[in-house]
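Just one protein chain is left out here, and the rest sit where they should.
Chain IDs A, B, C, D and E follow the sequence of writing; residue 1 opens each chain.
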């Protein structure tokens, strides 16, 4: 473990981290954080339609392709590390061994903050399952009786990144992050997702509109910061501060 | 207007700011802010039971006593300024002139953040009325067509301070402020409230327990900050940041 | 003021108390309470369609007819008293004088509990307005500085009686009252509402089905009480008890 | 009154209908509806920053400019009619006479459905005020005792159009409308808003992304309709149907 | 697979579909749909009290009786098909094989819409479990990598049918279906439930009262449709339309 600050992304499928928090990853890397990405699955069954439409597609082949894409995206973001738990998707399911493997990663990383999915998602039950696992494994990582002797986890914030149809998920952002300085990296990571080209414009539009929200909330027509691109996050836990 | 940062408290009755955000006031004064307190009423009818039980009590006499207490409390906190709109209580009601007077104060202060009551309070409709007025006047202060030529307001956060029975009000804190360095000042302000001595212990207990929440959320048994006293606040608007 | 326990119903329109809490009124009268009903309006404009369809209908005529119906219903329930504030409907609006008149009634009655409408009603804004007035006037009645010397109000529960389409109003009952012993009185009061005969069966069905809910929640197939008719209520404030 | 179906838009300020439901207006006009737009105010004080920054701006001048823009936008959409109640903004406030004027319009139009703002908006209290007025006046228009002899209103749906920051307003769309056939008209109406050019791209991005939501919810990669632009709406009342 | 439209009901126990959506089943059959009912369990342990009170009752015997009742009810409704997964009740639990069997049915049926239970039910955790399974299996059925080559599922609506005590379940109907034309069939299906005769009147009352809600929401005293019986449903996903 180095002296650098760290962060941890828990992504249900291989591509989720790209659409939803690539800006946060790239930005914090530039700020001196080491950001580790954990993909619980490759999204091999449920989020690889284009690959399955090709003749001769196999599960292992699809997983390999998705892994390559995700690694390329992580590289485009200068992410410190990307890990794959290969827990299966549609449905995603982690047994105790997989959960403890995730706890090992959390403890090894000792993140200053964590990122995962929304609490509710009626379109994609894998997403809300991943969030529950994130909360559960964060708790286990804090237990002094789990692998006694290891450094236990403190109380990192768990940010929920933006789901696809925010209002349907009951997701409400309470923080907007200005990702203008790293937008080109996020766009590059997005373009690694060759199988989902129909979403490139969608998430570019979204980043621009979140930039508008950043400007409004930082002062609007009287003092607002001219952010061009932003990402939104919902906090699970309250913050502790010395100044409001 | 000076170069100092500023904050604005909108208190429905004369004593609300003491129980609910005296720590925030004293702390930000120490940090170089100028904090202005606006009491919309004196709480003269509804929150002065002890005074009304005295023989010969009159409305003007009660208001004068409550004003003196509030001014003493503000002084104990080193608050920059305290203003009284005298809009009446039980029920509190501001006509357009009073609202525009509040807008004048908001624009003169140009607060970096504002503080007011919870969104809902079935025990005390004055409290939720005050919050609605705070949101409405914040909006008017942002209007370029209101008293054109004046400096319009930016987009300050509106923090909701802690109501009496939090769960009944649907109030959920998302930020805890460590007020340990100014606790003695808050306690001194509390003791200015001679008419409500039964609440001194209550709010001391509360500050200690919020200190526990501060410790838990800042790391618990692994890295938590040893705050002894804290206050909680609920944010209305999302934050805009450069780092999570 | 007698030694009898008392209760107070605040009804936006003249007929609301019949459909929504006639059972509670009759039952508590039988138990020795004095129940006072306040009709804020007659429902003369918005809830008297049948009367307005008659040739020569006038506002005063409609009000007189509605008053007669309401008085007959109150009599059928043996209600202690029924009062009419005549504050107008569609929209209902109480100025300060009307509110203080309601406060006078609250203080005179000193109710052990109060009854009014749901917190939200997108079909009928008068209903939610009445509930807000009930909360506001309950607060004023508690103020030692309002008409000093009068006996101030304690902290009576405010029960919200059942609105027409419960789910649309966000109303959730937390208490069911067995009104089997007084069902005939409620039915008689319902039949006083000559202008709304289409609702007689509706509210009879409802009382039967709420009876089913009473049976289920009191033990179901293992010990449930065989109530045949019930009414549901939502409490605004927590209860204080010596035994769970 | 003609035999054509009708709809009614209630817009707090002069430009709201453009950003939020211009597609619905143009589309229903093409489908044979007569759509009437009511602007409760011109947004003259609070939503005309660019005009106020011009030398010599006056309230009447700003109102005239805003009126022209709104009329041009209505024309671009082929809207049947646009009406201005001139009730003032920041804050918006309708007295009884203005409310009854709105009721007159509702009854004259006899809309098959109505459109207005979200139920909550902490950035803009005029918006939520307008929605409350819409619900209240819909209720008054249904009253047989209001201007007896006039045709009373049935039970039109009230759709809440999309607010600026949906998640902060607690707004959740339950219906998406494909506005691809009339997109050019909406864009033309948007471009009438010369004072708010910074929002043109914002609402174009939004319409594209809502198109994505339309595609997903109509079948996604297996049968989804290739809508390019859409608008979202939240229904206040349940629908009544003969087939699910 | 035929050219007829189809629908799918997912019922936790054998009788749920009768009380909660028998009208929808019969009506859509009459409209030319093929409606398939899947009973995840027979309700053999938890919803067969009357049978267990008989001497000599056995699990297999109870299951056989419940199956017969359910088949008779399905026949009374002219339902296209009824299937039993026999996954056990109190608690209901589907392993991966059972879930994939349900996915097979979903894909074979290719429903235009699905029906299941409420999202929350503190009285009956089997009910909310069934809804989660419905959402999860709908998602798996959409996965191109699940049994590649099969026709994947589009995006059918998931309607939540009416639970027993709606307000306790947080269930809010957004659509009412007029089942007057098929009421006799629903009543006949209800009367197949010999073990639960105490519920016959309950659900008849309910259907009548939902008819009242249909009338109100379709126009009330000015244009409402004279439906005598109705059923209510809550939609999980937004609708996509060409006209509001």
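We adopt the following convention: contacts are C-beta pairs under 8 Å (C-beta built on N, C-alpha and C of every residue); 3 or more make two chains touch, one makes a residue touch a chain.
Everything numeric here is computed off the predicted structure, so don't read it as measured data.
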Partner chains on view for the chain not depicted: A, B, C, E
Touching residue (missing chain; options C:42, C:90, C:159 or C:203): C:159
Of E:24, E:38 or E:62, the one touching the omitted chain in the full complex: E:62
Among C:132, C:147, C:204 or C:218, the residue in touch with the chain that has been omitted: C:218
Identified contact with the non-displayed chain, of B:54, B:75, B:150 or B:205: B:205
Chain not shown, touching residues in subunit A: 99, 132, 135-136, 139-140, 142-146, 148, 158, 236-238
Where the missing chain touches subunit E, by residue: 44-46, 48-49, 52-53, 57, 59, 62, 89-91, 122-126, 168
Touch residues of subunit B, complete complex, unshown partner: 49, 123, 164-168, 170-173, 198-199, 201-202, 205-206, 208-209, 212-213, 216, 221
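Convention: only the chains that are shown with their structure count from here on.
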Most widely separated chain from subunit B, with each centre as the mean of CA atoms: E
Copy pair subunit B, subunit D: interface residue numbering same or different (half cut): different
Whole-Å gap between the CA centroids of subunit C and subunit D: 37
Set of subunit E residues in contact with two or more other chains: 142, 144, 173, 213, 216, 221, 232, 237-238
Chain contact graph, described as a line, ring, star, complete graph or other shape: other
